[in-house]
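Here the complex is missing one protein chain, while the rest keep their positions.
Note that the chains take the letters A and B in the order they are written out, and that residue 1 is the start of every chain.
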């Protein structure tokens, strides 16, 4: 499977793994056991396959900061080293399982499945909104039966909103297609900016925020971080109040975090969160936000899974239209990284 | 997949596709979108895969006589030509999807998936009984997990009736095996004729029709139309009244229409109808006819699906017995057509 390997991916939401508990998940085609030490509280990640008879270690138990295989009782530490073989004093030097470097940050557990020496936690995209009291947020993980890049495509080209989400957040398809759109390179990927100046605010916006003008200036900033993370910043303020120059106080704002970790070539773990800027004096809006995002991402899931079936049957050729620019840029960045990694 | 391609196949019953509606179906291994224009009322057939990002067009909507993709809104006409790309004025010349020629006739939608230039609707087997008020008929489509030729085999060799349908239309197996049988070539295929003169009428016959003699002259005419249609004409009249010379007034008569459209090498769409000659003054017999045919074809489905499992495991060798003559003739006609099409 051709994935970017020298990269951080999200393995789990931090709260999916409680102290002393374990979680089995297939990532980049490899079975991974994630567990959080009962004493250290640290998350560790090991190949989910005992080196003795192959039973997944996830059939065993967390013992302190180690795991014990559920078949013949071998014990492994967080580095994957076997520390105990029942019935014998000597531990064979080869008795170890692969471990993966992990980093916990912004409520997420990131995993590095490439060369350990190259793992640098400073390269992980930050998402400070998960700890900012000015924002209220919800999150989930969806198993999606589609290649991870089909989800990236979906997020990078928001002209689909009018067609896929017509019943929810869509609005008029034409407004989206005709938005002013720019695609600009960034340090870690590419950004698509779209502006809809002097436009009618969608119902979801007026329901959530108070505007002082009938029309609003509306933006969508879509940041792609190679290979599989997309941050979406959308919002609107009173028309003419200077949003484009950076004045975005008041009005409505949303920050979406999306990251897709390949499970296999044709299945993915889609981790997402959505944050709304808190409105002064407004009640807790998280439940409404969750419901809205679940419907929306559910509609996207149907589309990308149908695409996967169709493309598995016949991958090529596909055509391009103008609105594909951001998506194509993101795909080229991923392809370049894979090519670079496969060089001898 | 080796199918006869230069041929008409049934894609759907005409009433499966209402004006402005669509139907997705895999035919000869290809995903096909069938839809009926809301204005023209004409059925069209397109490759069920948008040329932009591969989403099946069946996830979209019929718009007048065109279809719009449900992802980014591209619109295609009945010839498969893209007529609109949201957000851009110019339509790329390559923006089109494959279309298939269709013909609606005798309540059936036929499709031609070979070279368009060779499509000649005059070659479609006719079935006028579907519009003849002297007959009452019922129909259905069964998905069958077996190669289409196994269904043809089943229909061409009715000696199976005594063994597979012993509980329903069977009668004594021996009577069927010893019937006088002839196999004769026809313009479009082959015909098997079987005669059981001076025979005891089966209960289903005496229940449905009035005979003036204790014994009847009974016939079965099985017409195979290459590559995958079988018409069965069975019936009986008073013994000695001249059925063999063509006098078939009165008595009992049944016309079965069967056509098998390959979905894949090992799965098929089995379209069937059954028509009984109306008996003077008799009440509507269609519900009883439907129930009887559903049981019978259900029994056949069990057999051919079990055969498929067995033959997928080990295709060869198989043996021949005397009653295979018609079936073998039909298979040779299909094989010859495939060979001819594959010649350079």
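The criterion applied here is as follows: a contact is a pair of C-beta atoms (placed from the backbone, for glycine too) under 8 Å apart; a residue touches a chain by one contact, two chains touch by 3 or more.
Predicted model only: the values in this text are computed from it and were never measured.
Student: Please identify which residue in B:159, B:229, B:266 or B:292 touches the non-displayed chain.
Tutor: Going through B:159, B:229, B:266 or B:292 one by one, B:159 is the residue touching the chain not shown.
Student: Pick out which of A:85, A:145, A:302 or A:318 touches the chain that's been left out of the picture.
Tutor: Of all options in A:85, A:145, A:302 or A:318, contact with the hidden chain holds for A:85.
Student: In the complete complex, the non-displayed chain touches which residues of subunit A?
Tutor: Contact residues on subunit A toward the absent chain are 31, 48-49, 51-56, 59-60, 68-74, 85-88, 92, 94-95.
Student: Going by the touch rule given at the top, which residues of subunit B touch the chain that is not shown?
Tutor: Spelled out for subunit B, the touching residues are 153, 157, 159-160, 162-164, 173-174, 177-178, 302-303, 306-307, 309-311, 313-314, 317-323.
In this text, only the chains that are shown with their structure count from here on.
Student: Between 0 and 180 degrees and rounded to the nearest 5, what angle rotates subunit A's CA atoms onto those of subunit B?
Tutor: Between subunit A and subunit B the superposing rotation measures out at 120 degrees.
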